[in-house]
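Only one protein chain is missing from this complex, and each of the others stays in its spot.
Presenting chain A:
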Amino acid sequence: MASELQSARKTETVFRTENLNIYYGDFLAVRDISIEIPKNKITAFIGPSGCGKSTVLRCFNRLNDLIKSFHLDGKLFYHDQDLYAPEIDPVEVRRQIGMVFQKPNPFPKSIYDNVAFGPRLLGYKGDMDELVERSLKQAALWDDIKDKLKAMGTDLSGGQQQRLCIARAIAVQPDVILMDEPCSALDPISTLKVEDLLQELKEKYTILIVTHNMQQASRASDRTAFFNVEANAKGQRTGYIVEYDRTEVIFQSPKEQATQAYVSGRFG
């Protein structure tokens, strides 16, 4: 199965969804998601709170599977492979598609063990020291901590912790990195560091980033999907994509009124 997923890493479109509807029990959380995510680009999901950006993001590595009431219909293709086909093991999906979370969440282990965690799980046989160093360098953290690899990851500053989490994610050499508001708990300087890092990482990885910060989306991303939310008669709020295009189009000449209103700061 790993090989199916691995050999799937060919097409220029990394993800393609067709009429994806996401439910929690009977509740329709997000509807009609049909988008294509291109390779080696940064795709940003923006929109007001509760519009389902993170929910959609977590479908791409099947992390929503951990929620018992979750189910979806429609199709989600990773390259050409249906990600929700019955023969696909969600654990293997997550080994291809890394994730960085909103709140920095290093393990209460040493910096080294944090980065080596994923590779050890996968039974990596190569030079672990070298891999850890390379991952930390890619995450622009190496110079900060190269003398204290044995220190606890949880003792680092917030911005360093988040870069450690990025290093941990790229240590397993994933194809895609999902980032769920990775800078929302960080100060402006750490945020800029992470944004600079994104530009370097996209050479090797495809990045999807959920953000509340519109400047961040306009600065850092190549493509932007604007999500909105509407309530039905029962008061249930369902998210959907209003507009998805190149980032400069979304921010400078959006086709939809709602997008224009949101990116100009009139609501949300």
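The criterion applied here is as follows: a residue touches a chain if its C-beta (ideal position, glycine included) is under 8 Å from a C-beta of that chain, and two chains touch if they have at least 3 such contacts; residues count from 1.
The definition used in the following text is that contacts and distances are computed from a predicted model.
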item	value
Which of "5-oxoprolinase subunit PxpB", "Asp23/Gls24 family envelope stress response protein", "Chemotaxis protein CheA" or "Phosphate transport system permease protein" matches, in UniProt, the chain that is not displayed	"Phosphate transport system permease protein"
From A:14, A:30, A:44 or A:63, residue that would touch the chain that is not displayed	A:63
Touching the absent chain when the full complex is considered, from A:40, A:154 or A:260	A:154
Residues of chain A in contact with the chain not shown	61, 63, 66, 68, 91-95, 98-99, 101, 103, 105-109, 117-118, 121-122, 152, 154-155, 165, 168-169, 172
